[in-house]
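As you look at this complex, bear in mind that one protein chain is not there, while each of the others sits in place.
Take a look at chain A:
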């Protein structure tokens, strides 16, 4: 991850973006190839590894664990909801700058962003999302599933007591630009890969409940509402234009960065502006619109890929063949 760029390089990249030829020959709205594999970590409930050709390498895992429900002391909200807890960590091997405490800011920034978009379990965090403060956005209207999509009520086992907690952990193994998009793609793939064991609740009377987790590997539930999970498109404003999937050097030339979170129906689920520069209102609207269309295309293609892989694995299992994942022995 370079942190410095020379004025001549900056000028070259800026003019290149202007005439629609980026340093690696792509045009402004071009994504690099994405390499994706799900189910790479067997200890998790669901996992995915996403690589963007040219460097970025992200491993996302989802672990479902049972824990107490979190009730908001002011509103009394959340008694009947499960939780999602996100965490992002940059491996020091990804870049020299991540060593020691170097990655703390980046970790925090991405974790916050993920939590705001995905963990909409309390109303207070819901209103603090960037999406609802912009006013112009059309956040998801259904109360049961906020912008995060995942139905948290379904994750509750005994209201007021026990629920499933989904720990979403992203590990950045290599840095080659456009982390945010890769993480969200990985999260979606990992959630699609996640299976939650079924539970059986027994009513003991007097408001006492007991539950049992069925340990049949076949009899599991997918995460409900996963199709409505948003995905992120990071738009980098360079000069008067904006590009997607910026390389590390392009990120250094970025004046302003806009992260647009959008779900499959094209609803805006979150918006975050980064870097120092400003964005003209007209360009802002154009960028949001672009992000929305791009996001929908991305979701469609990502889902096709995830489904194809899941189907292939299922077909193998039915034939009684072992499902081999390449994991880290692949390129």
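Keep in mind that, in the parts below, contacts are C-beta pairs under 8 Å (C-beta built on N, C-alpha and C of every residue); 3 or more make two chains touch, one makes a residue touch a chain; residues count from 1.
The rule we apply is simple: contacts and distances are computed from a predicted model.
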| item | value |
| --- | --- |
| Chain excluded from display, named as in UniProt, from "Transcription factor Pcc1", "Chloride conductance regulatory protein ICln isoform X1", "NADH dehydrogenase [ubiquinone] 1 beta subcomplex subunit 1" or "Exosome complex component RRP4" | "Exosome complex component RRP4" |
| Sites on chain A contacted by the missing partner chain, in the whole complex | 2, 4-9, 11-13, 15-16, 19, 21-27, 29-37, 49, 51, 53-54, 249, 293-294, 297-298, 301-302, 304-305, 309, 326, 329-331 |
